[in-house]
Each structure stands twice: as C-alpha cells, then as structure tokens.
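The complex is shown incomplete by one protein chain, all other protein chains being positioned as in the whole.
Order of writing sets the chain letters: A, B and C. Residues in each chain are counted from 1.
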Amino acid sequence: MLTFASDYTTGCCPEILDRLIATNLEPQSGYGTDQYCASAAEKIKNACNAPEAQVEFIAGGTQTNQVVISSMLQRYEGVVAARTGHISCHEAGAIEYTGHKVFELPQVMGKIRAKDLSNLVENFYGDDNHDHMVFPGMVYISHPTEYGTLYTLSELTAISEVCRKHNMPLFLDGARLGYGLMSYSTDVTLQDIARLCDVFYIGGTKVGALCGEAVVFTHGNMPKHFLTMKKQNGALLAKGRLLGVQFDTLFTDDLYFRISKHAIDMAERLKGILSDAGFPFLLESPTNQQFVVLDNATMERLKKDVGFGFWETVDEDHTAVRFATSWSTTEKELDKLQELLK
Amino acid sequence: MLTFASDYTTGCCPEILDRLIATNLEPQSGYGTDQYCASAAEKIKNACNAPEAQVEFIAGGTQTNQVVISSMLQRYEGVVAARTGHISCHEAGAIEYTGHKVFELPQVMGKIRAKDLSNLVENFYGDDNHDHMVFPGMVYISHPTEYGTLYTLSELTAISEVCRKHNMPLFLDGARLGYGLMSYSTDVTLQDIARLCDVFYIGGTKVGALCGEAVVFTHGNMPKHFLTMKKQNGALLAKGRLLGVQFDTLFTDDLYFRISKHAIDMAERLKGILSDAGFPFLLESPTNQQFVVLDNATMERLKKDVGFGFWETVDEDHTAVRFATSWSTTEKELDKLQELLK
Amino acid sequence: MLTFASDYTTGCCPEILDRLIATNLEPQSGYGTDQYCASAAEKIKNACNAPEAQVEFIAGGTQTNQVVISSMLQRYEGVVAARTGHISCHEAGAIEYTGHKVFELPQVMGKIRAKDLSNLVENFYGDDNHDHMVFPGMVYISHPTEYGTLYTLSELTAISEVCRKHNMPLFLDGARLGYGLMSYSTDVTLQDIARLCDVFYIGGTKVGALCGEAVVFTHGNMPKHFLTMKKQNGALLAKGRLLGVQFDTLFTDDLYFRISKHAIDMAERLKGILSDAGFPFLLESPTNQQFVVLDNATMERLKKDVGFGFWETVDEDHTAVRFATSWSTTEKELDKLQELLK
Partner (left out) sequence: MLTFASDYTTGCCPEILDRLIATNLEPQSGYGTDQYCASAAEKIKNACNAPEAQVEFIAGGTQTNQVVISSMLQRYEGVVAARTGHISCHEAGAIEYTGHKVFELPQVMGKIRAKDLSNLVENFYGDDNHDHMVFPGMVYISHPTEYGTLYTLSELTAISEVCRKHNMPLFLDGARLGYGLMSYSTDVTLQDIARLCDVFYIGGTKVGALCGEAVVFTHGNMPKHFLTMKKQNGALLAKGRLLGVQFDTLFTDDLYFRISKHAIDMAERLKGILSDAGFPFLLESPTNQQFVVLDNATMERLKKDVGFGFWETVDEDHTAVRFATSWSTTEKELDKLQELLK
C-alpha cells in the first residue's frame, strides 16, 4: 500500500546492503573495535571538521539518548528539554528510569528559547535552597524537532552560550539530522553543530540505515569508561560492524547528504500536493515531516488508500496527521498521492 | 587473517542478506508490528511446540537479559545465577543497574545445581529475618553455558522443579542455543526448554544473524506492558523488521538448526586438531567453543598466525584460550589451522 | 533570637519527651514491631474511622514520599503532581532517583484541579502511541499545600473520583496535616481524607514530633512486602519505638489536634500583626504558614531582629517571605513581633 506514515517504513538504501554483502565474510573484531567503525568515525570527524571529536555508534535513538544523558550527568543533576521533547514524552520514561529528572521548558514550534533556559538556571541558583533541588546539568534539544522545525544559527548560538556560561553540556538529538541539514531554509551546518554542541548524534535509523546512530562527543569530552556504561545500558552490540559498515557507507561520497536531499525534494513536492488538496498545515515544517489537519471523515476515508501517522487530536472533529518522506520516497508515489487527493 | 576468536567475527548467513534485499522496499510498520516479526514469532512457537507462547525480538544479549529480568522481577526480588554466569560477571552490572541483586551460586563446569538452588531458597525462607533480605525471585541459567557446557535433561528438569516449587520463573539465556541443540551429546530439545523454562531466548547474534535475539515467554506469561518496559530500557528498535526478517529466515527450512549443526561439525574437527597438537583442554565442551591451555610462549607465537580469544590466566606460565567455530567456519580454515599446528 | 522561620525550629512537645523518659528502659523489639507502634496504629485507625487501614511509621517526609510512591508504582508508571508540589521541586529528584517520572500539572494556589488531571489521563489514553509513554499511575497532592492552602471537600472529592475512575491511587502528603485539619476555614476532616485517599500521611516532624510521619494505607492496600521495600530505601529504623512512642503520645487525648489548633490560633494573630504592619500577602493562607511580600530594604532590616524564611523572588526589589507558627509559638513571641513591627 502507498504509505507516508513515517521515515522508517522501508529498509535501507541499497548502497548499505551492497556493502554488507561485500564485507560479510571478512573477520572483524567485536564490540565496535572493527575497522569499519574506525573508518566511519574518521569520516564523520572530517565531515564535522572536529579533529578532537570522539565518535561512538549505538543501535537506536531512545537508547542513544539514555546512554548519553545518563553517562554525562552527575547523579544530583537532571536534563533540561522542551515539554514536547522526545525524552519528555515519548520514550516511556527512559531518562527517569536511569534516575534523572527531565526539566520541561515551554516550547515554541517544538523549540526551546535561550531566554527560558537562562531563566530556569538563574532561578535555580537564585534559590537559597537550591541544594534541596535537582541541579540543571545538561540541555537536550532536537534538530529537526519533533515538529519537524529547525533552530536557526542564531537561536542555536544563543542556547549554546547559555550552556557554556553555566557549564552545562549541550546535547543535540539528530535522529533526523540529515533532513535538517538539507532543508531549503536552514543556515545551520554540520560544522556549526559540532562547534556549538558538546555532544550530538547523527541519526541513521530514520535516514537510510537499517539501524544505528552516530554519537559525536565534539571536543574529546567522552565520559571516562563510556564503553562500560554503554554495556551497562545493554547498548553494546557484539557485531559492532553492523553499525560501522552502515555509517562508513553513509559517509562515503556524501551518501548521507544525498539521500537526505532527496527526501527534502520529495517533501517540498508533498507539501505542494497537500496544500493543493486544501488541507491546512498544523505548522510550517521545512523538513521531511509535514503535518496537516484533517476532519475526521476525510481522515477515515483517506486511511483506506494511503498510510499516514496519527499526530494529535485537534478537536472533536479534527485530527493532525503526519506525512513523511524518506530516502526511498519516489516521484511515482507522489503521483499516486496527487491522483488520490484530486 | 585466519581466526577462531569468536562466533561473531563474520557477518551473517547469506540467506539473511538475500532476504533483507528482497524485502527492502516493502513498507512495514514500525516497532515490531511488521509482518516479519509476526511470521517469525509463529514459526518459533511451532518449533517450540508452545502455542501459548509469546515471542519478542531484541537486538542484543545483554539487553535481552536486562529487559527480561528487570521486567519480571518485583523490586524486592533478585535473580539467582552461577558465579560465572554472564550476568554475574561480564555485563558491566547491567542487572544491578536496574536495581536488582544477582545472587551467585557455586558453579560446576559453568552450571548451577538444583541442590544448591534449593538450599539457597530454603535458607532464605528459613531465616526469621528474611524480610530484611532480597527475595530470590527468578533463576538465570545459560545453555550452552559460558564454558560451552550443557545441562542434561535431568539436570534441567531438576532445576525447573525447584523453580516451580518456589514460584520463581526460570530464565534460560540461549545466546548460543543452536550450538547446544545441535551438539552430538545433548538430550535436551527446544521443546524441552519451552516446557521446562518460563522464558528463554534463542540467540541470533552468535548464531548467524547480524544482530537479534528472540525471547520466548513460554506460556502466555509475558509481563503486562512489556513493550513499554522494552522502550524504557532503550531496547525497542524503530525498524523492528530488521529483527523480524532475520528470524523469519532463520526459522524457515530449519536454517537455524542447519547452520548450528555445521558449526558443531566444524567444532568436532577442531577438537581433533587441537588435541592432535597436544594442547590440554581446560574442560570438555560439547559445543562450538573449545578451551585449551597454552604455555605463554606458544600462545605468543601462535597469535601471529591465527586469531583466538583470551579466556583466563591459568598460572604465571599458562593461559586458557578459546577457539570457536560458527556458521561461516570452513573446512579450508580448519585445514590451515591443522597445517599451522603441525 | 525571635524566629518564625519554620515550624521545625524547636524540638518537640513536652508530652513526647515525658513519654520517651517513661518508656526508656522498657525492652521493646526492633524495626517497628514494638508495642507503641502497634498502639499508635490502632489509635490512628480509630481517629480515621478506617478499621481496614494499615499504618506504618517513617522518619521524614521526603523519605515517606519516596518509599510510598516507589513501592506503589509499577515500573512503567509515573506520579502526577502540581508543578509546585514538593516532590516536583524540593526533594532533589528523590522520586526520579527511584526510576519514576513526575508528571507536572498546572497549579492554582498550590493545588491541582480535577479537570486538569482528567485531561492528562484522557489525553494519555487517547494517544495511539501511549505505550511509548509513561503511564500515569498515581496522584500526589499535599494538604496543606506548599503554599499553606487547603483543598475543599468538593475539590478533594472530585480529584478522588478521577483517580478511582482511572484506577490511580490518590496519595495525600500531610506533612502539616494537623494545621490543615484545625484551620478555621476547612470543611475536610481526617475521616474524609481516609475515605477519599488510598494512602496519606500524618506529619509528625512539622507538627510537634522530633521526627516521624505516620503513613496510612486506607483500605488494606499496603503493597506486599512493604517492610522489605522500606528497608531497601534505607527507611527502616532499628529503634522503631522512637516513632511509635511519639505517635502514640500525639494520638492520646487529642494532643495532635490540640497543638495544631494552638498553632492555628497563633497564626491567626500573626496574620493580623503582619497585616497591621502593612505587608501585602502573597496569597491567602488559612493555615500556619503566612507569606508576605517585603521590599528588600525592609527585609534586610527586619532580618536582624526576627527569623523568617526566604520564599521566592517577586521582582528585583521585592521578596516573598514565610512566617510560620507551630505548637511552640507563644503569645509572648507574637507580642515581641508586634512591638518590632510598630
């Protein structure tokens, strides 16, 4: 069936499968010590222009958030995030499960504001009894956000400055990073992110890989004994090559950027199709996820012919839904959707 | 280089790669709700002769142990394991990290004894102050064990009886289950395991898959909201199909058993080669891992030409090392080893 | 120095000291199995008109919140509280430390509203992906709240109904319960609380005891192996008699209510004194804590002669401060304050 339900409905880009086949019989050492992890890490450091960076691979996004946050926080610290942040809402309490509070900031289009962050920290230190409270120890943002929106360079810089002033590492969840970098309307580059964040991850699962995220500690700041903590979180794959080979392929000949660009091109056309169909947008998204508001009758009818994702209830009669493109979206699929919505 | 360092040095069996290619562009829903997970689960239930079973897929072994144990224990309970059990020693405290004690029992050739288990439980309940102590809430064994050894049907039955008497679920870690089932000298079948255990897993990572373990709750006893707890542990892959496709392939036409049988055949020949070379065995292993004791000079010399794994220091001059076969071990590789050891 | 800084600046009511002396040499068994804990529990059950209740004693308030909440929640559940709730802000993340999320609801005068609670729960179950989210498993309120305010019987009933509808235990933190019950303007009785809540505690530390809180599971719903979990949280005192003797004394001849009433009488006079001094109140509090807004110059000057508590920064020039009365506040102390503020 035709589906735009998410960017993880199909497998992976064929270059990855080719590479898995080509390397399949080569013996490699385990637990991320193989040559492909090493090679992928080098390529990523180059792409980031961050020679001091350390790169680690982890199978999925929630796991990455859990491992990174829990290994960087002191036990008396919590992490600050948008109220709509993935870690705040949709990870089944994976952060709290490791013993840490998630401070929730107001969000605007899925983004936090430097000013709100600054206020939170200053109120904290201004309280005489702040030693009876959780210390704000780290900041989590996502780019693109859960709403497909993007920080501008100036917004990101302002947040980074607050973080550095108060010695709080800034962590950027890049589950869909490729789509953010290739957006038609962003002024933020991968190098900017590596410069302004202390740690971030380059999403693979939702950008053309079978699984896997590449965590970048941008300036040699990987926590001591990170591998042991990764293991302790159940996040150390024996066949680490599976992640190494995939990211080595994605960062060869700009594959990661090319497939992301394709998804964005498809998203721009999708946007036109949805707009032509007269569906109002929940918000303006410059990336691969488009959110439109459907009346429930239309939604039920449409459901029979095309897949899309439930997003949120708008009112009794209307629902916001998500259409997403990916590396595998084709012009032909969009033609079909266009036909359907005529 | 020639290597017998472990059973996870190569990729996966080619049938799996073929299937990943064949299914790559099919849209599938996420988080384990795809048709391949469903189909694989059915095949596994059939193979186990356990129509009431529930089957879940998780990416790696430590993660599986962590998710299963932490979701089945009450917070006042701990899990009983052999002192040499993987969860006791080599998982960086992943169980304790979730708040639970691992009770350590003496081991004989990597195995626990029903009698010791029974004593532990009876001493616990016999203590007037046992409500000041951790309750023994679950039993963990591995088959094959960390030493490549196997429980006999009568040993497994005895342990299962103690567990059922005291209402403690029995959990069998089958990271290398195929090699145990296909051993020349076992009387334990997959159906026996499904009948005698409350939960166990069929290892994929070390038996021909790229990653993945299939957890079997044998009698409809999967904990309520298991998916949420899996997510909370960071163990829910968005592209669950990656695990579904692999296990569906492994349980089609007995592939899992055929590749396991091949590894055992190779291990038997390996055993002969090592024996002919005059290396004493650390213990008698009927599965795909063989442990021999080398004097350190020999070990250093051999290292240059063939890969094997460090196991443990025997004394100042001797070291136990591991040679393992797998689905990908070839007669040619064994020929080379034989040549080398002449 | 004259101080109204808090209700825990002095020791305990003299009746308790007398009783500690009288019982000091009697041998009693440990860990809460002494006769005084048993007798205190009976008296509390009677006062609550809750014959099926179970009563447990714990040394302090944060500990009580931690033990009760963590022992009643399933691991996939979190607790709902006001954004200003003690567990949300001022307990250093003690709840998250046990692995559970605190959902924060908007507050009005420190209180949550049944409607907001109902919305949170209905939105949760209305979300197709709610199994990727923390389940709302319990509701926490305090009475009096952190702002000294009180729920009305109708508000409490409405919250209780939402809880029962959705099978979420309602937990009332009564660190200052006596002052709430003896307020001139409350329509909520101890029996109402026992009827409408599933668990609550009667605060001792801030109401005349040296330490100690009495937890009441109102209808035989104490979690299985609660003692073991208490121990696991480090909350089981060897000399449990210290808590038993105190609560047995407090619930003899209505001492708990009499000293609470005294504190309220003193608070009413305090309110008049502060009002006469022209200090605006931050909000209307009907209990023993009074919050006034001082300009910073006045605050600094006053500080030299009388103790009060910092509450929160109002603006650059003004600060909200707390004056509290307790069992030990005397008319003479109020005379002095009145003199000082003339």
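FYI, a residue touches a chain if its C-beta (ideal position, glycine included) is under 8 Å from a C-beta of that chain, and two chains touch if they have at least 3 such contacts.
Everything numeric in this text was worked out from a predicted model, so none of it was measured.
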Among C:H143, C:R241, C:K261 or C:R322, exactly one should touch the missing chain; which is it?
C:R241
Thinking of the whole complex, not just what is shown, which of C:T145, C:T218, C:Q232 or C:T249 touches the missing chain?
C:Q232
Pick from C:L153, C:C211 or C:L341: which residue touches the chain that isn't shown?
C:C211
Against the chain that's been left off, what residues of chain C make contact? List them.
1, 3, 5-6, 8-12, 14, 17, 20-21, 23-30, 59-67, 91-94, 97, 205-206, 210-211, 228-229, 231-239, 241-242, 307, 328
Touching residues of chain A against the unshown chain: what are they?
31, 70-71, 74-76, 99, 131-133, 135, 224-225, 227-229, 231-232, 236
Using the document's contact rule, name the residues of chain B that touch the chain not shown here.
75-76, 78, 89-93, 96-102, 104, 123, 126-129, 131-134, 310, 312-313
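Just so it is clear, only the chains that are shown with their structure count from here on.
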Distance from the mean Cα position of chain C to that of chain A, given in whole angstrom
42
Counting only Cα atoms for the centres, state how far chain B is from chain C in Å.
50
Chain centre separation in whole Å, for chain B relative to chain A (CA means):
33
Give me the residues of chain A that touch two or more other chains.
91-93, 97
